[in-house]
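The complex is shown incomplete by one protein chain, all other protein chains being positioned as in the whole.
Up next, chain A:
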């Protein structure tokens, strides 16, 4: 297998043109898939026999929570790539994705709180999964704060890469320490190995919403990376050419 495509994507220029082709389709298809999933989930899926209609918030809550975790994992991987192979594109990825992950963690916290009010009768409980998402949110905010505080780009890139890698190693420890500490939340909704406990009319729209969320975030991330590439490479000839030809 040839790795040429991988190295090509590592250069800001070819990544820019590649992402320019894919950002809009990814975002739009994500949007459409998400709308299908949400309309199906919110309007047509059967109500839960215990929780009634309030369970429907999972069609936003679960995808957001999954993405919050996936984004952090991706940050950690990008951090390793950035520290080990010094790929130019990796720190840009970290910078582009960190705020998206923070927003996802925030959405899952808020929707979780709203759901908790109806299901458990309280906005917040110090349960393991809630707490670990809260910690995840703190980790994201730390990375963003670090990015904004360090003005020198090279240092900011290194710093966020280091923190992302340390976070990737630490996240399982944080997760399990909190799990042993306290558990009230129901188990994972989707696992790769087991059949979901929900009926198919319930989990199918959820799956669609998850896919929609992923596509949308991918499109968003590509767009944000394009902006960062243009900013950082603004001295190069190809950026000047691109801006004069197509505008910004």
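The rule we apply is simple: a residue touches a chain if its C-beta (ideal position, glycine included) is under 8 Å from a C-beta of that chain, and two chains touch if they have at least 3 such contacts; residues count from 1.
Convention: contacts and distances are computed from a predicted model.
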| item | value |
| --- | --- |
| Chain left out of the displayed complex - its UniProt protein name, from "Carbohydrate ABC transporter permease", "Formate dehydrogenase iron-sulfur subunit", "Fe-S cluster assembly ATPase SufC" or "Heme exporter protein B" | "Heme exporter protein B" |
| Contact with the hidden chain (one of A:77, A:159 or A:230) | A:159 |
| Listed residues A:178, A:209 or A:239, member touching the removed chain | A:178 |
| Residues of chain A in contact with the chain not shown | 83, 135, 138-139, 141-143, 145-146, 149-150, 152, 154-155, 158-159, 162-163, 165-167, 169-170, 173-174, 177-178, 180-181 |
